[in-house]
Structure formats: structure tokens, C-alpha cells
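If you scroll down you'll find the structure; I have some questions about it.
A single protein chain has been removed from this complex, and every other one stays in its place.
For clarity, chains are labelled A and B in written order, and residue numbers in each chain start from 1.
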Amino acid sequence: MSLEAPIADRDPSGNATIADTSYRHYEGPRNLHSVRFRVVALSTIRQNVNRTRLGFWIPAGFILLTYFIFGAIFYVTQSVRQFGVTIPGDTGNPYALTLYQGLVSIDLFLFAAALTVGAGSIAADNRANALLVYLSRPLTRRDYLLGKWLGIFLLLAGLSLVPNLVMYLFFLTAYWKDGFSDQAVGMFGRMLAASLIGPLLHTSLILGFSAWSRSPRLAGAAYAGFYFILSLASGILGEVLLERDTAGRMPQTIAIVSNLSVSGLNRGVAQSLYDVTPQQAVQNFRQGRRRIRRRRVIQEAPPNMPGRPPLAPMAGLTLAIIVLPVGAAAARIRAVEVVRG
Amino acid sequence: MIVLEHASRWYGQVIGLNDVTCRIGPGLTALLGPNGAGKSTLLKLITGQLRPTTGKLEVLNERPFANPKVLARLGYCPEIDNFYEEMTGREFVTQMAALSGFRGQERKTRTDGAIERVGMADRCDRKIAGYSKGMRQRIKVAQAILHEPSILVLDEPLNGLDPIGRQEITDLMLSYAAEGRCVLISSHILYEVEQLTRTILLMQRGRLLAQGAVSAIRDLMDRYPHRITIETDRAREIATELMALPSVLGVRLDKHEPGRVEVETAEPDRFYNDLPGIVLAGGYTVGRFEAPDNNLETVMRRLLDGKAE
Partner (left out) sequence: MTALSPAVANAENLTVRYGPKTVLSDLSLAIPEGCVGLLGPNGAGKSTLIKTLMGFLRPASGRATVLEKDTVSEALAIRQEIGLMPEQDCHIPGMNAVTFVAYAGELSGLPSAQALRRAHEVLEYCSLGEARYRNVETYSTGMKQRIKLAQALVHGPKLLFLDEPTNGLDPQGRDGMLALIKDVSRAKGLSVVVSSHLLPDIERTCDHVIVMRGGRAVRQGPIASLRDTGADTWEVELRTFSAAFVESVTRRGGVPGFRQGALLHFDLSKAELPPGLLLFQAARESGAQIRGFRPAQRSLQEVFMEAVEG
């Protein structure tokens, strides 16, 4: 048995320390160049990809549903075709047409998601005076804008690309032997390009509207107004011109005019990328619906409607709509006073 | 001029003012208290924007709520900073003068006079959107004084002003109070309040904690003995002698400052009378001697902390 005093009773004037838990200097790593806009982009994404962001997940759900429905229609149609039934009026590339229809149908949902993700992106910052916090860091205005844009774009691109990729893979796996193998590579490129037009347009536009507002709701409402009114106006104008142009002398102009809206530009460029015409799309869809309902197929001439617009002006306009709002946003941000006098 | 008797005001369940009784007369009175204490509620009641839920409130012997007769003799300079930004300063004050019922030449005279008095005469023709915080503050004061009110209520009047501006507006308030008008200001800047007035109203959590002259309040606080600091050469010696005085409750020496003695007494008068005798008899060299606790800040802190227990 040890007769040494237990540890607790030994000489108390030994070593003891009281930690200083107040402010310490930071001696850790610091990256100057490699972060910046990426941090902003990641923050935007993180803020939106959480459970409660219904305004993002509900459109996402609808987008997936839409593509699923079109995939189902395609499947049924192809099955019918396999039995040798020729459907009169069946024109165009069915794969391209299905992808195109999917694309066109989800634009509204992309718009809704853009509103959720983008309306407050800069508008809320304006209201909270956040730019003061950003710019007092090693961040330039360009980093800020690029980061915001990238954050919104990546989210919307995800919404658009995922269902498209799934459908592409469906074609790839199920119809490889049925003729898809020849088009596989080309179709991939076209699908990629086409599915990004919508996100590009929506991102730039909502960012522009958001930068010029101090209220997310107002920015969203302004963009919604812009989107719908332009859609309506271009459609009506296109119809009016079509009525007037009985001689059929300006099909291209009519085609351009009736596609002068956000969804229209998306449609117009996609038509060129997928090499489909609006008439084919309508017919295909109608035929598809008829097939599902198992009615007797009647060949029908497509009704009087505008044709496919030429690529060059559409692409040009699209590019303008992508670049100009960002420029406007940049101008607005530049005007913000940091450390007000 | 302003009378409250058991006035209370609540918003749903939240209590804004709880059973407040006080009288505010001519001269300068300061309204103090932490944020959320009920100061803005009290000011809103006095300026006729709210009605008390219970109790009596009279300003110039009438109820102020939506009462043009009272409001015509009352000037209010609020804390919030909202203006019609496209107007110039002059236009804004003119508009306020028009709303007060002045017409024609009198309106112009009053506007010019008010603008002159707040020191904005050279800058009042620019749009308010381009004004600095100090300039906006001055315009607010201008619209409060243009009708020569008997009661002037100012909420954080020196906000945003540089030291020169603070001096100017302080002088303005003092001259108003000297003319016999009632000036009520709410401020957080205690050292300025100390220089302006000795009459205070201290609020906490909707209740009126203390009112009256600061020194009188201090005398009432006998829970806290007066602490007096003396800097001298032979600290321990004088400490021993002071301890022998009946008025002294305690003396304290500081390990880090060997020349300093801190004395505690509940009878400051007696102590101050006895001290010269001791110093001169003992031949002590006294370098500094002061009672740092008798300022407004310490009084306020003690009062507020005491109630928080």
C-alpha cells in the first residue's frame, strides 16, 4: 500500500493555466485569388437549395413531370410504330421533336424558379446595404456580379439539364438499335446547347431586374410583367401580321415577330438547333394526343401559323438579351456609394 | 405644462407606458432610458399621436390627441429621417409652415427665420436627397421651431451633427429654454445632457424610474455611498486618519496605484468640511481630488441596474 499522498492533495502551487478566451489574432491560411466570386456563387446556391425553398422545388417537380409525360408519350408512339402502323403526317425526327417539346413546355417553370432564386438576389442586397459588406473585402464589383450570375445560372441550368439528360439517356439506352445510334453524338451537343438557352436568358434578365430594384417582390413582379406582356404582345402581333400577309410574302418577318419574347427566343433558337418546325411540333403533339386517346387518325394539314424563324437574328437577339441586362446591372452596382460621405 | 397622471399605454399585450405620473414644466428636461424603455411612446402621447389607454394626459391643459389647438403650440422633431427627397430644404420648411396655417408674407418670414436659426441659410436651396445627415437634422429642427411653439419636443436632436453643429443646436435649445418655453429632449448622449440640464426623467420598461434634479436623485440613493478619490504622497497615512472620521465608512488602497486613496462616505457634506483640516494638519501633498461617481452616467447605471436585480 502506497503511503504517498493522493494526487489531489499534493502541492497545489504547481502548474495551472487560465485560458484567455477573448479575441485572438488569426494566424491561419488566407487565399486571396482563388476564392472571390466562387464564394458568392456558392452562397447563392446554398441559400436556395434547402428544404423549405418551395418556389424552387415545385417548379423542379413540374419540370421532371413534364419530361416524364413526354417520355411516356414517346414510348407509346414508338411502340405503335413498331407494329408497322404508318401514321400519315408523321414528319420530322421524333427524338428531336420530343426533346424540343419538353424544352418548350418547361419555360414557364424555369421562369418561376428564376423568380424564386433571382428576384431577391441583388434587390435584397440593395435594401440591406449588403454591397458595403462585400466591397470592404478583397472583392471587386465584377466578382460580386459574376458570382451572383453564376449562382443563379447554375441552379437554373441544373433544373433544365437534368431532365434533358435523363431523356437523352432514355433514348440512348432504349432506342440505340432503333436508329438513335447514328444521331447520338450530334443530339447530345444539340440537347446541351438548347437546354441552356432558357437558363441563360432567365438568369440575365432576372439579374438585371433585381439590380435595379430595392424590393425582391417588385423586381419579380417587373420581370413577370415583362415576360408575360412581351409574350402576349409578340403572339398577337404575329397573328395580326399573318392575317394581313395574305400573299405570304414575309414569312421570315412574321416568324421573327411572333417569337419576340423570352419564351419565343428560346423556342426560335431551339427550333433551329433541333431542326424542327413549329408545324411539325404541333402535328406531332396532336397526333400524340390522338394516339393516346386511341381515336381514328385523320391526317390534318397544319393550321395557318408562323414558321420557323431564321437562326441568325434569333441568335443575335438572344445574345443581346443575355448581355445587356448584365451590363445594366453592372451600371447600377457601380453607382453604389461605399462608405457614404 | 405637460401633466401625466397614472397614464398607461399598451399595444395589445405589450406594455409601452406603465402607470406614469409626472409634471413637466418650463425649462429643459431630459428624457433618458435604455432602448425600449418607453421614451418614444411617451413622446408620441405628448405630441398627440397616441391616446393613453388609461390615465390622464394633458398638455397645456387640454388633451393633445388630434387637437389642433395644442398642436399649434407644440413643435416636434422626430428621430426618423423621412422626407420628400425631391424637395429642397426651403420648400420643405415652407410646406410645413403652410400646413401650420401661415400664409403669404408671414409664411416667408417664419420660414426664413427658422432656416436662419438652424444655420442652413446658405444651403437650403439644394434637394434634400443630397443632404448629409447633419443637414437633414437641422431641417427637422427648423420645421419644429418655425411656429415659435411653447413646447418643443426633440427626439435625439443632435444625431449626425458634427461638434460645431452640436454646439449650435445646443445653444438654440438653451435659448429656447431660457425664454420660458418647455423643451423636452430625449437623448442617449449623457455628457451632453449633463451640460444642458439637471432635470431628468428616467424610464425603464415603461415605468418612470426617477425624476427631478440629478443631484437630488443622487442624494436619495443612500444605498450607494459616495466614493471620493484622493491622490496624495502618503496614502496609507492619510487613509488611517480619514478612517477615524465618523463620516467615513471605508477607505481603500490600490495595489497598482500606490498614491491613491478611495474613500466611501454616506455623509458627503460632513466629509468635505472635515477634509481640509486633516490635509493641512498633516501637511499632505494632494495632487488630485474628485468624486468620479457623481455624474449622470453613474447615477443612471446604478438606478437601472438596481431595478434589474
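The rule is short, and it goes like this: contacts are C-beta pairs under 8 Å (C-beta built on N, C-alpha and C of every residue); 3 or more make two chains touch, one makes a residue touch a chain.
Here the structure is a predicted model, which means the values were calculated and not measured.
Only one of B:R63, B:R126, B:H188 or B:R207 touches the chain withheld from this view, namely B:H188. Which of B:L161, B:I185, B:L242 or B:V261 touches the hidden chain is settled by the complete complex: it is B:L161. Chain A meets the missing chain through residues 21-32, 35-36, 39-40, 43, 47, 120, 124-125, 127-130, 132-140, 338-341.
On the side of chain B, touch with the chain left out of the figure occurs at residues 32-36, 132, 134-135, 160-167, 188-191, 228, 232, 268-269, 272-273, 275-277, 279-280, 283-291, 297, 300-301, 304.
The rule we apply is simple: only the chains that are shown with their structure count from here on.
If each chain is reduced to the centroid of its CA atoms, chain A and chain B end up 58 Å from each other.
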